[in-house]
Each structure stands twice: as structure tokens, then as C-alpha cells.
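With one protein chain withheld, the remaining protein chains of the complex are depicted in position.
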Amino acid sequence: MKPALSVIFFTVLAGAGYGLWCLLGAALALGAYPPGRGNVLVPLGIGFLFVSVGLLSSTLHLGRPARAWRAFSQWDSSWLSREGLASLATYLPMLAVAGLARGDNLFVPTRVAGATLCACALVTLSCTACIYTSLKPIPAWRDRRVLPLYLLFGLWSGGLWLWAYLAFNPGLLALPFALGLLALALLGGGLKLGYWKALDAAPAGSAGHATGLERFGQVRAFEGPTTEGNYLTREMAFVLARKHARSLRRIALILLILLPMILIVLALIWPVTQIFLASTAAIACVLGLFVERWLFFAEARHVVAAYFPQGEASVRPG
Amino acid sequence: MRQAARGIGYHRGAMPHKNLKLGEPTGDQVSTTTCYMCACRCGIRVHLKDGRVRYIDGNPKHPVNRGVICAKGSSGIMQHYSPARLRKPLLRVGERGERKFREIEWDEALSLATKWLSDIRARNPDELAFFTGRDQSQALTGWWAQQFGTLNYAAHGGFCSVNMAAAGMYTFGGSFWEFGEPDWDRTKYLMLWGVAEDHDSNPIKLGLGKLKARGAKIVVVNPVRSGYGAIADEWVAINPGTDGLLAGALIHELLTRDRVDFEYLVRYTNAHHLVIRAPGTADDGLIARDENGNLLCAVRSTFSRQTGAAEGEPGNPASLLSAQKDSPGPGFPRGDGGREYLILDAAQPDIAPLIAGEYILPDGRTATPAFQLIAERFLASDYAPENVSAQCGVDAETIRRLAAELARTAFDEAIELPIAWTDTHGREHASMVGRPVSMHAMRGISAHANGFHTCRAIHVLQMLLGAIDTPGSFRYQPPYPKSAPPGNRPAQGRKPDGSLTGNPLGYPQAPEDLLVGANGEPRRIDHAFSWAYPLAAHGMLQSVIRNAVGGDPYKIDTLFLFMANMGWNSAMDTGHTRKLLCERGAEGEYKIPRIIYVDAYDSETVAFADLVLPDTTYLERHDCISLLDRPISDADAAADAVRVPVVRPDAEGDGRDVRPFQDVLLDLGARLKLPNMVDEYGNPKYRDFADYIQRHERAPGIGLLAGWRGADGSDQGKGAPNPDQLQRYREHGCHWEARVPERGAYYRFANRDYLEWAQRMGFAGSTEPVTLQLYCETLQRFRLAALGHGAVQPPEHERARVARFFDPVPMYYAPLDDHAPSEGFTLHAITQRPMFMYHSWGSQNRWLRQIATRNYLYAHPRTLAEHGIADEDWAWIASPRGRIRVQVRAHAATAPGTLWTWNAVGKKRGAWKLGNSAPEFVDGFLLNDLIGERDASGAHSNADPVTGQAAWFDLRVRLERDSQPRLPGHRVELCHDDPQARNKRGNST
Partner (left out) sequence: MTALPPPQKKKLGLVIDLDTCVGCHACAVACKEWNDGGQFGPLPDSDPYGADPVGVWFNRVHTYEVAAPERNTADVRPGSFEATASNVVHFPRSCLHCETPDCVTVCPTGASYKRAEDGIVLVDEDKCIGCQLCAWACPYGAREISEQRGTMQKCTLCVDRIYNETLEEADRQPACVMACPTRARHFGDLGDPDSAISQLVAQRNGYDLMPEFGYRPVNKYLPPRPRRDGSHVRQSAAREETVDPVQLPPLLRWLDRALSR
């Protein structure tokens, strides 16, 4: 699939935002969050920024952004509709948390609002993931790891941003939080490696299968309907050279998982460097996530590609 | 999830699709006319909305296409609104080829042209070379040239498929091409030889669809399997240029196994005609005639007309004598090894002609039935399947099987239609027996220098099977059959008014008909009808530019081209041709002093014109699809049609000021005061072409259109001009058709019911039967001249060539340009027409060009592997003329050793109003740069020595690896640009 930048931007940013909200909400709900109004409002605000910018950017993917409101109507069948509604709905507990954040973060309504925010954020994240997992013609996105990965990476990146904020208040990085983050990263990284392994092992679609002619012999696409590209070849038959994919995966893994994990460990060792380490980790993670999401698209083959002549189109230099 | 969603809430929400309108009219007006996106000439309906073309679809009532429409036809709307349309007459201001023009008014343009042409006409009309390309107005243009008085006129047929036309016309008075068709409703076995698309684009497809629905077998003989080949049962992957061998081997098999329709042969062909065998004399190889000119044959003397047949009865002197007495011609009993025979008029009915053996003519000379000569040639081991197999690339077993299948279908699955008919002898037949085997062949056969003979071999094959114009076989389309060959010969001289005595083109029947000077030198600029190409019935457009530049045989003044993209895809050796167009003499003058070009679009050739006369698009003018030209009839009905203006050229209000070329031509004719174009006061005789269509008579009662003739429109075929004729055509969907009477459905060469109808319609001068020429005596006449007989003889340097190629029996010879395997040019390179593009026109069409914006070179994977070239690599294809860098694609359904590409997709930068980096020129290519206009020796055109047909497909090439095979980019390196280019070649590999 052709990487849709606005969508990638959206899933990365909004993912981090929802992850952040989710962790914040959970911490509030559990009463494990440090007191202070600012401690709630600032991360909440960061999340708000991420989510809102992400949502706005997602409308850039639309051919008719002005009609985006129409997308809320088909919740009974469409994950995109559901995601839209969920994302709107999530603003409510967010506002509630903001309103109820009075400094004493053990206030029960705040905790309830936090729990709701956490749940809503998780639901929204899941809806986003389900948009992809529901698309049958894109086997890579049907992988059962996709949903957990969306959740894990949302929480991981959101968590790092939460940490980046908390780092400004020395001593706030609790060991359980750090360990939790590390666990998310390990789990996410592991799952992603599994995803890639499965992707590499997945059989390529075949023209014989797509046309139903395989019973007659080896089928090879000879001439496509156009000699230059068309919507389908550009959107669905996007090909990424193997060697590029390999290095991009490596970059993604380093930025998204390894580097932030190392930084967390370092922060535990040298808490004084926290601010620098945490913000570096959060930024690295988001950058890594961009690469990961870009690959999520670029490496996913739509079955429709099988109808077209294969082979890498020669690239014109310069 | 989906299941749950199904049905629930389906009707929730707003009205589904509020603005869905299901009953909008297509447009506010619909007009019928005739398509011109290609030469098939289908009927179309043009739907207009607010004065603009909204939709074009097929006219369901039209006999050609019955409502279907091809990709080109459907996209006509984008052709009509093409940005490359010319807008105004153009006068060159820069150098030739620079594409620098000044827009001028029509008055200026026409005065200029009139000035140039009237000077020529006063001096020497032959200094005007008037050549037309893909036009369909030869009925007008040929007539105009005749009135002007130039011999130098032709249409594009010479480089197109004159081999098919000539081989057919000289053999059976009809032709493949679009002059005949398989019996789509009855044939059980169709062999398609070298056909990718052909002119009968939609009829062939409709026909193939019918065959498929009926389960008839389709065999495709072609180095490439694509289009039609894809749906064929069998693909015979022949090596280019070797079909003559395959046809010969099939004939060999039929003869060997005695699977021949002898009755058909002796009734309808000249199989039994006695060929004089008197080597060294002026009559050798001619058909024996009696003193009245009747052709002679030998018959068994035991056969008596009185007793009926008496096959096997012992010879009876009484009946012998009576046969002698009754027969209109002389009968000479002779003893021959105990058998008796008579020599009789071969045209007589109810005789028992002999088809083998040697007979003594009354004058004592020896003669042999023509069939025997055919049999001798093809029974020879040269044509044994084993011996042709390697060259053709078709194994002997397959050839034998194909022959057996042909015979089985023709004879064991013969059909009989209960249609009574009368033959030309007046004999009634209760039914029509059919040989349901049909053949169709086109440029895969014709575009080789051996195409004439190959095509004749295919016709012989058809005749042996009894499969010309019988139920289930190949059928004539009216006005064919004509006599074989037709009677019209190229005009030789001029009348006092300066006009030619007849049409410049025709069918020479003897050396006297050639257009040669006293020393045998060509009289035409293209050398057509010279000793080099005696039967060049369509002229030789491909040689005009070269000859005009070289002053060979003389200099001309003005080259007047209409609708022929000679600066690009219709030229051989294109790069060189483009140079020639700009070549200057010692004084700096252009060697072709003036070029007038008529095009509707900004083609490659426009760049070379001194004066450009812009034509309208096909939706803006009257055209006439006349039976005097290339007919659109099908086998069951004669038909003609018109094109009528549907939109006005100035409809877009942007100052575009173009005129229909036919109008312009008549206007020019009147300004030049050409005979028959002005009245006695010197005023234009015809207002415009529409007026001409209605009023002009070629012969009394015969005009361009055959429908609604006579003052009241009640005549058809022949009749007085009708001032309302075009109106009647409009009322009838712009076409007319007259069905052939059922009794005239088949055997038209000898079917009195048909011939009488044809005579009434004005198609035939008489009801004489057409004798199919198994043996082509006409060819022998030319050969005899080459051997030193007769008044008109070839010059010394042409003798051997004429003697060799004017063989009255079809033969195979390797294509002449088949040189240079020694230089490593061992591969064949050919082109195919894409079904969705018409030559060069398609690329200005925004829809069609999306389908193929560039072309690739296709080759069998094995061929590529042998050259170390991978699928999608860029590589060089080289011929002795240069090399081109192209992108290569593997295609398993290509005969190994053959390379091919889609024709004319590659374009020249600057033309067609395409953007500056359009893939048509950045990546696409034209094969023509590699195809020489000269043969290997340089002495002749790269053409068939009989007909002058351009041998596009004889090209031999080699593939060269590029050192950077993945680096895109098309390049051309021609030897005449850089004589070193050939030596440099090694470096890049």
C-alpha cells in the first residue's frame, strides 16, 4: 500500500495521545498518580494536542475533508465511523478529567473520569487498529498482532511522553512505571518482530489465483491496462525494494524500541539526566513510530496487486 | 459483523442517493454518421448535448458493425476535441523540420497552391506527385489526379497490403484485405495467417465471436500469439517470412493424400487449361488457345455429351466422333499410350477435362494441364513437411495434422445448402455444396518481399480444397468478384485537355501495360509499374521521397501529401527520410522544392511542409464511402455510406478555420480550371464535395453512391443523379445496402443469378464467369518478356529478376532483405497493430494514450536469456542501419528468434501537442528507423519484386546488451547520422 502520510501522521500522533491519556487515566483511576493540577493538565494537554493535530491531519487524507462529519453516521458497520465517534467521545472524559483535576488527584470523580478516559482511549486505539484489521484484501493488516501492536505502541509512545513530562519533576519516575514501560516496549518489539517474520513468510499473491486461471497453468501478468501507473498500481501495488525495507526496519526498531529502552535504563541509573533522556526517548519513539507506520503501509501488499505485471518498475535516476 | 449488519438498519437515514437520476436523456440531439477512427468505417450515432459531442456509440442498424464499437470509435470524442487539431492554414517561415509557421488565411493558401500547381500543369503535370495515405477518398483523389494529368498519384496501398490485393485480384478477382470474408455463419475451421487486427476490425471480431459461439476451430499462424491468437484453438508459431513454405507443405500433403476437390478445380479454375511447353519460344508457359482465342484443355475421348458421362466405358469411336462434331471448338483425337483424348475449348460445360499428363496440341506442340504444373511444384520434396519444418519452425507432424484437419473439414464435414442456383452455363443446381474451411490473411503475409507468392500459395490451397466462395469458406464481398485480373489498367497517356486517359492506377496484364520509357526506365516517380515492380497496383508511396530527392527517374516540383505521416510511422528508414525531406541541392534549394501537406492534426509530417492545409475532423465533413473505392459491403449485401457533418469546425468559437479536404481539392481543381471541374464558363462545376457526391457520374448512371439513385431515388446501383440523395442517406442512418439475392449467395464466379444481379447493379460489365487462376498466365507474360520475347522487354539489369519472380506457379523464396545473418543479424523484428490505436493518431487521444503511453520490445524469455538480458532491461536492437535503445519485456507466446513491438506508439518530440517529456518519446520507440527502404543490394526498394509492396517485416536484427541495463531512456543511433556508430557499437556491451 502506498504510505498515506496524513494517515501515518494521524496514527502515530493520535496513538501517542491516546496512549498518554490512557496511562494518565489509568494512573488516576488507580490513585497512583502524583497530586497536582498541573501534573494532570499538562499531560492531558499534550495528549490533546497530539490527538487533535492527528485527527485534523487525518482529514487531509480525505478527498473531501469538509464532509468529514459524514463519517460519523455508519457506526453499525464501519470501523472508521466507530473510530470517529470514539475519538469524539474520548474528548468527553478528557474534558471531565480536565475539569475535575483539582490537584487532589484522589478525588473520586476524577478517578472515575480517569477510568473512563482510559477506556475510551483504548477503544479509540482499537477502532483505529480495526480499520486495518478489517480489510480482508490486505493480508498483512489482517495479522492478529496488528491490534495489540497498535495498543502497545500507543501506550509505549504515550507513556514516554508522560515520562517526558514527569521528568521535569525529579523523582516522579517511579520504578514500576519504568518497568511497565520497558515491558510494553519488549512486548511491542517482540510482537513487531514476529509480525515482520510472518510478513516475510507470507506467500505473494499470484495472478493465477486472482484471475481464477491457475488451474490452466502458470499465470503471468503480461500487459496491464496501462503502461504507466494508474490509481491501483500506485495506491495498492506500491512496491518497496527488499533491501530498503530491511534497513528501514532496523531504523524503526532502533528508534522505536531500543533507544528509548536504553534511555530508560540510563535514567534509572542517572536520574539527573532524566529530562534530556526522557524527551529524547519520546521523540525517538515517535520518529521510530513514523518509520514503523510507513513500513506498515509500504510493506503491505493488497491482493489487487496480483492482477498487475510484477517486477520493480525501473527507477528513473535524478 | 457483516452478517449482523446485513439488512438491519438498511433503510436508516436519509434517502439513498438523493441525486441519482436514472432517466436522463443522453443528449439533446443524435445524428448518425460514419466512424473514421480507422478504416473499418462503422456506423455510429453521435449524441450531442449543448452543441458538444457527449457520446458516440455504434449504430445497431449498420451493416458493418451492427451496433458494436471499438475502443478507437468510442474515444472519437477525444480525437475530435484533441488539442493537436490544426487550426488554420500554415505557411512555413523557418527551415523545414523546425515547425515554424505563420497562420494564413485560406485565400492566401489556396492562391499559393493554385499558383504552384498551375505552373506545374503548364510545364509537365508529372512534376506533381500527389500521394495519399490512410484516406478513404481515393474515388475522388484518383479522379482528381487523372484530371490534373499526373501519373504520379497513388494511395498508401503500396506500403500497406498490395501483395494481398494483387495476389487475390490476379488469382480470383477478389482478395483478402476487406474485399472478402470468411463465411462467419458456417465455417467450421478458420485459418488466420498473419492477422493482428486488419481493416475489418469490428466485422472480424463479430465473426470470431460467432465462431466461438458455434465451436468452430480457429487456427492462428503467427510468430506472436496475442489478440485473436489468444482465443484461437491452435497457435502455429511460424518464423516470419516462411508462410509460403507452410502453405506449400499443406498443399504437398493434400496432393500426396489425394485430398483435393478436383470437380471444383475443373469447373471453376484453370486447372485443366493446357499450358504450352515450348521452352525458348514466345508462347512457352502460356495457355494454349484455338484460333478464336478460346482456351484449350484435354478431355478423355470416352466421354460423350450425348451419353452423359459413361465413366469407365470403353472408348467408342462413334461417341468420340459425335463429341467432336458437337463441340463448338476443334477436337483432335490423339493416341497417347493407348488412351484417347480430345483437345477442346476449356470453357465448355459437361466435358471431362484431364488434369494431368502431357498432350499434343493441334499445332503439334506439347502442353500440360495447369494443375500438373502446380502438382509438380508442390509434390517436390522441397515442400515435404519434413523439409520445411526447420525453416518454418513448425514441426512436420503438426503440418501433416493441419492438412488432414483441413481436408477432413472440407470433405468429410462438407455442408450442403438447399439453395437452388443457375451456373453461367445455364445449368440448374438444386443445392450448394460447401467446404467449411476458410482462410484469412493480412500483413503477416503481405509485408514480406515474398508476400505475393505466399498469398497466391494460400489461394491455391483454398482452391484445392474447393473453398473459395462456397458455403462455409472464404466469400467475396460485392462488387467482387471481378475478372482475374480486373480489366482496368494504369493510364498511359494524356488527352488533349491534359487529363490522363484513365485512372493512374490499375492492373497491368502484359508488359505493354507498364509505365516504362523507351529504355525500360520507370515513368513514375515511385517506379510503380516499372520492370522493378511491374504489378505495383497501388503505387509505392514508400519510395516517393527517396526518388524525388534523388531525381530518380526525374525531378519533381511539388510533393502533395494527404493524410500520410511520411515523416514518421509510414516511412521506412524514418530518420533518413526526415533528413531527405530537408535535403538541399547545390544552390541551397530544397531538393523537393515544395511540399504541401494536408492533415487534420499536428503530426510529425506537418513539420516538413511548406504549406499545410488543415482538414476538419471526421465529425465535421462529408465523406463518401463508395463502392468505387474500398467497399464496406459484407458477403451478403453490397453497401456504401456517407459521413456527414455533425458539428461545425467553428463551433468552439476559438477562431479555428479548417476546411474539408475534399472541398478544398474541388476548389483547387476549379481554380486550376481542370477538366470536369469547371463548366463551359470556367465556373466551378461543383459547389463542394457534397454536391459532387450527388451529381458526379463516373460513367452514365454510376456515381459515388449506389443508393437512392434516379431522379426520384427509386433506383439502386445505377441510375441518374438524385439531388436528394444525401438527404435519403441521412434518413437511413447514413448508409445504404442491397442484399445479394439468395440464389446468388455462393459460387459467384460462376453463378448466373449473382452475376446478373451484379450487372444490374453496375458492378460487372458482363455475366461472364470469372475463372480462378490456379496458374497465373499473366505472370508468365512478363517472364517471357524477360526471356527476350515481345516488343516491351525489361532492361538488361532487370531481366533475371523478372524472369525469376514472375513464376506463374506460386513459389517460396527467402525474403530478399534476409541478408546479414553473417553480420549477426539473425533475429526477426516485426510490429503488430494494437487494437485500441490507429497508427500514429491514437497518442493525441487522452484516453487511448493511457492504455499504451510507451511501447516495449517483446521477446521470448529464451531469446532474452541467450543475450543475457533480463525482463524489463533496457537493451539495443540493431540492424545494419543503426540501433535503438529500448526496454525489453519477456513474452512466452512469441516464437523464439522473433522480436516485436506495438506499431507507431513511439512518437517524435514536438508532435501531437504532447508534453515535453511524454513517455511516447522519452521511452517509446519506432522500429521504422531500422527498416531500410532499399534492399540489401541497394538497387531496389525493400519490396516485393512483383508488386512493390514494402517489406516491413523482413527486418533482421540483433539484440545487444547495454552496460547499464536498468538505466531507463530511449536513444537512437543511426549509421547515416554517424558512420562510426556501427563500429562504436561493441563498446557499450
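Just so it is clear, A and B label the chains in written order, and each chain counts residues from 1 on its own.
In this section, a contact is a pair of C-beta atoms (placed from the backbone, for glycine too) under 8 Å apart; a residue touches a chain by one contact, two chains touch by 3 or more.
Note that this is a predicted model, so its numbers are computed, not measured.
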Q) Which one touches the absent chain: B:77, B:190 or B:249? A) B:77
Q: Determine which one of B:39, B:86, B:190 or B:394 touches the chain that has been left out.
A: B:394
Q) Among the options A:96, A:112, A:219 or A:239, which residue touches the chain absent from this view? A) A:219
Q: Pick out which of B:33, B:65 or B:928 touches the chain that's been left out of the picture.
A: B:65
Q) Which residues does chain A use to touch the chain missing from this display? A) 1, 61-65, 67-68, 70-74, 76-81, 84, 131, 134-138, 207, 209-213, 216-226, 228-232, 234-236, 302-304, 307-308
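Here is the rule we use: only the chains that are shown with their structure count from here on.
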Q. Cα centroid separation between chain A and chain B, in whole Å?
A. 65
Q | Complex contacts: residues of chain A adjacent to chain B | A | 73, 76-77, 134, 220, 222, 225-228, 230, 311-312, 314, 316-317
Q: Write out the stretch or stretches of chain B touching chain A in their complex.
A: 1-2, 5, 8-9, 13, 850-856, 871-872, 874, 887, 889, 891-892, 919, 966-968
